[in-house]
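Here the complex is missing one protein chain, while the rest keep their positions.
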Amino acid sequence: MFGYGWLVLIAPLLGFLSLSCLGKRIPRSIAGYLGCATVGFAFFISLILLVHLSVLEPEERVGGAQALYTWIDSGQFHLDFAILIDPLSVFMFLIVTGVGFLIHVYSLGYMEHDPEFKRFFAYLNLFIFSMCVLVSAADFFFLIVGWALVGLASYLLIGFWRDKPSAVLAARKAFVMNVIGDVGMLVAAFMIFETFGSLSYQKVFEMAPTMFLANDMNMILITLFLLVGAFAKSAQLPLHTWLPDAMEGPTPVSALIHAATMVTAGVYLVARCHTLFELAPFTMYVIATVGIITATFAGTIAMVQTDIKRVIAYSTMSQLGYMFLAVGLGMFSFGMFHLMTHAFFKALLFLGAGSVIHSLNEEQDIRKMGGLAKAMPVTYITFLIGSLALAGFPLTSGFFSKEAIIMGAYHSEMGNILFWGLAVFTAGMTAFYTFRLFFCVFQGDLRTPDAHPHESPVTMTGPLVILGFFALAAGVLGPWVDSFLSPVFGGHAEHYQDGFLETIAVFVGLGGIMTAGLLYMVRSDKIEPIKEALAPIQEILFHKYYVDEIYDFLIVKPVKAISVFLEDMGEKKGVDFAVDQVGEQVREVSKYVSLWQSGRIRDYAVNMVAGMALVLIFVAFL
Amino acid sequence: MLFFIVFIPLVASAALWAMDKDSVAPVRSIALGGTGLCLLFSVFLLFGFESENNGMQFVAGLTWVESLNINLKFGIDGISLWLVILTAFLGVIAVIYSTSQKNDQQREFLALLLALETGILGVFVSLDTISFYVFWELMLIPSYFIIGLWGEGNRIYATTKFVLFTLVGSLLMLVAILALTLEYHTATHEWSFDIDTLSHMHLDDGTQLWMFLCFFLAFAIKVPMFPLHSWLPHAYKSCPIPALILITGAMSKAGAYGMIRFCLPLFPSAIESLALLIGACAAGGMVYGAWIAVMQKDLKSLVAYSSISHLGFIVLGIFSYNSQGVEGSVLQMVNHGIIASALFIIVGIIESKMGTRQLDKLKGMGTPMPVLYGMFMLLALAALGLPGLNGFVGEFLILAGVWTSVTLSDMAAIYVLMGGAAIVFASIYMLYMFQGAMQEKNEDLPKDLEDINCAQFGVLLPACILVVFIGLYPKPFVDRIGPSVDSALHAEKTVNLPSAEDASSHH
Amino acid sequence: MGQEFILLVSATVFCIGAFGFMVRKNPLIMFMSVELMLNSVNFLLIGYSNILKSLDGQIFALMIMAVAAAEVVVGLALILTIFRTRHDLNVDHLDSLKG
Partner (left out) sequence: MLIDLGWFSFDLFQITYDGVLLAVGGTAILAALGVVLCSSPIYSALYLIGHMICLAILFLMYGAEFIAAVQLIVYAGAVMILFLFIIALLGGKKESQSFDFHKFMALSFIGTVLAELALSARVGPTRPVTGIFDEKLIADVGNAKAIGLELYSKHLIPFELASCLLLVAGVGIICLSKFTYKPPQRRSN
């Protein structure tokens, strides 16, 4: 039915292969356009798929798995390499290739002066390919393949500036965290295979409701292990520490991978496996709880960070928390909707930040910025749009998606006042830190006098404008998203209307913006004492609750220490020693045995006679 | 055909001894010709091989000792097919790589290398226990001299330990081989050393247990499996890289191959009773090796410890005793052979370029050497089991096999989680290695540092291609392995020992 | 006085010889002890050749004598050489094969 679906995958793959293997033969000028073109082509195909799907009856939209070739056939383990074209995957295709395309274009300008321009585009293409594999996988195996490949691409791009030790470190951290997630997924896949005898989505999702009642132990375990992967990829507590560090990568990468697409894979996973998760309400509750806690946790940290990209990174974590809250509460299409709007406005914010950084010659500290509004009008306006959307300002896209989630946090089946309260509180914080950032960067006076900020080239501002448009207007797509995805989720998510709660949420958001304005626009001495009073809290928040340090102390150091210990005690003093001792002891014993060989003829004679006596005894008596 | 494959390297080796000591070019061309021809023939095997046939193919025999019915009988099935090709392939790589290095006694070195290749190939194709044993020992002798004469560091200690260790195991195996045939003789009053014939013999549980232990010890030492691995780090650290390609790539597989060829069909009940224990050792070895590798500074010993970890996977897969696990193990043997030997080549290249292989003295080689950077990355990723590359296929099948295994069922979940931990550790140490050597900025790099040359590229390229190909399309490999594994797992016991009534009627 | 006599005498002499070889330190006396043992065997052979009515025993005895003569000659030469190099006749001091 969708026989051309594989074109989405093949285009970026070809781009990656040609850029990486034929590196020297492709001129630099073409390389960038080639990278963009492949993704653009993939986006085009995705659009065709969208149209194709839209003209079908809703019932026919699901289940279009397309086997490309038999990957393995071992015992009862049979696996095809198949791609699944259904509304959910096409929805993700659109976001990935669409935002991806814009960011590719943006990178043309951003990375213009980088000596390793081609390698960058090769990696970006690899990422798009991997992400497409992830979302189009028709079974858990290729889900894991895509899952790990995006982790790889993320690793490569975080560590793109390989001369920087901090980037190398951050890349490694991200990869290892992701591998932990992969292993969780792997275990889940084994459990699924053992339980259902198949890894294909279609079979598993068909069999699961008929085989298990809600909260069956099997289902809970499977979903929890899937969740390990999801949490690692989406930087949820406690596997979140890699995401802020991942900002070491080039800014377009942060926009594409660590805001718009890859980190949302966890949400996608939960949405994709909603059949399984719905059978495990316990896990759903875990998801919602972890989601809202992460949202609050990251929001508090974001309030005090000074690195422009880190603020946005923590905000990403926080927004991902919202998405998990949504899917955890069973509002899958809202989660996906927020995923989409978030992809727009967060990519926009990152790209805007990139534009700022670019013009200030790699300066990332917001305390040294300010007053850029005049120098960079396009960036200024688009960034404002992004900030408003993120803060959930009414009628922007973020408002619609976030509002739906906050309402659901109270009204949905598992929702309660605590979820709602934290969600609203976080919304307030979001508004606060977003505008703190905004005001610090664009308002006031320039705090580094020797900088000469300038507007970025059109390759960079163009994507900003387009994304700005979507960040502003994508809110109207909400109902469409819901109806488009409903065949996958088997129904519409209920949109709860509650004017009172809605008003509170809006006002909390506005309050956040106002507070930021008060604190950072109006410089008054009255604020100083408050700041001083809050200094200890700020200290904790600035150090991100010391999670990195705790992990370092609890996990990294012991792992290294045990490794050294094992080599020392296990190898040198253990296994080696034991084996060497066998030899040593033989030698030691032989030292005594060799005394028997005294070298004196008479002793030998005695031995001989003794032997003779023994033989004679043997002959005579036995 | 198989006779050619096995003995061509030996003939070439003999020819090398006959060569003039100083003639470099003819020595190289003979060595290269011998291994190349061997590879050519073994690739032909691929075309003649019937993938549906689960029996032995290309069987060829030669009577050796007639009165005891000992034959020099060769044949391959899906399991040994890939290992033979792998060995022939690695043989060519090793010879190419060693000719690109300076070596005073190249003639002797190459001759021993070729003899080693014959030994390994012979092990993989032997269908007769005695000839298996002979080739098994034949592997040992050249490697003893290679490590002892061309090694580095504490080479005498290393080689002595290696040889003594393996010898203990193989002598136990000889005892078991003879006992096995005696059992057969008691049952049927005929002599046979044929593996196929013997594996149809029914053995009682106690006999199975001790014979299994004898065989298993020999193989476990050769693999080597934790905690019998003590020789490996020393031997690998000392061994010159070209020989290491064969030793790590092919010879260590001989142990695992032996487990599949002997232990699985011959001693099913012993496996059932001991699988949990062996699984615990193997799983422990995975984590142990990986964990130690995390803090290794010497690249060679890092890869050595990572080998211990990966070989733990292989053994675990074998003793999951179901088709996925064993097929995964066979595939992983091939994978590990490719990856580990390629990694060792890279370590060798790094050492020759920088004069050191200590991780804390290496830095930032990626910038002047983009090709090596890319290849190193690909191989490191394959080694850490990145999905889409070959390492993952094997690990996935193995762990899937373990998870669904009947023999390991009590502990399966724990073993799989340990495997997961090993994968996580693998990502840590592989990245330490790759990033430590290739990334960051280094002002002290030699000015004339150049990227790898054509020969080195040519050596690494096939490995890279295979890494990707097996990762993307393992079906042709698994299809050929599958039927043979099934027949090894379900050996029919048709030859019965005399039961109690028969025994009493003899008196 | 049949074969018991022969056996007893020869056994006794043999044992005396062996004893002497074991306890004496002078190589000359040790050689003599060896001669004693050889002679005891000779006696046995001769005695039984008489009892069994066979000449083979005597032939054997002859051979033994030839061998003994050769052995004595070489042995004494060795003793002489050793003495020349070490100026010492105590065999206990000749222990360079000590393990």
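Read from first to last, the chains carry the letters A, B and C; within each, the first residue is number 1.
Just so we're on the same page, contacts are C-beta pairs under 8 Å (C-beta built on N, C-alpha and C of every residue); 3 or more make two chains touch, one makes a residue touch a chain.
Computed from a predicted model, the values in this text were never measured in an experiment.
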| item | value |
| --- | --- |
| Chains still shown that are in contact with the chain withheld from the display | A, C |
| Where the unshown chain meets subunit C, residue by residue | 1, 3-5, 7-9, 11-20, 22-26, 28-29, 31-33, 35-36, 39, 42-43, 46-59, 61-63, 65-74, 76-81, 83-86, 89-90, 96 |
| Subunit A residues that touch the omitted chain in the full complex | 602-603, 605-606, 609-610, 612-613, 616-617, 620 |
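The working rule: only the chains that are shown with their structure count from here on.
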| item | value |
| --- | --- |
| Contact-graph separation of subunit A and subunit C, given in steps at minimum | 1 |
| Chain whose Cα centroid lies at the greatest distance from that of subunit B | C |
| Subunit A-subunit B separation of Cα centroids, rounded to whole Å | 37 |
| Subunit A to subunit B touching residues, read off their complex | 20, 23, 69-77, 141, 144-145, 147-149, 152, 159, 162-165, 168, 171-172, 175-176, 179-180, 182-184, 186-187, 189-191, 193-194, 559-560, 562-564, 566-567, 570-571, 574-576, 578-580, 583 |
| Complex contacts: residues of subunit B adjacent to subunit A | 161, 164-165, 227, 229-231, 233, 288, 291-296, 322-324, 327-328, 364, 366-367, 370, 374, 381, 384, 386-388, 392-393, 396-397, 399-400, 403-404, 416-417, 420-421, 423-424, 427-428, 431-432, 435, 438-441, 473-475, 478-479, 482, 486 |
| In the complex with subunit A, residue positions of subunit C that touch it | 18, 21-25, 30, 91-92, 94-99 |
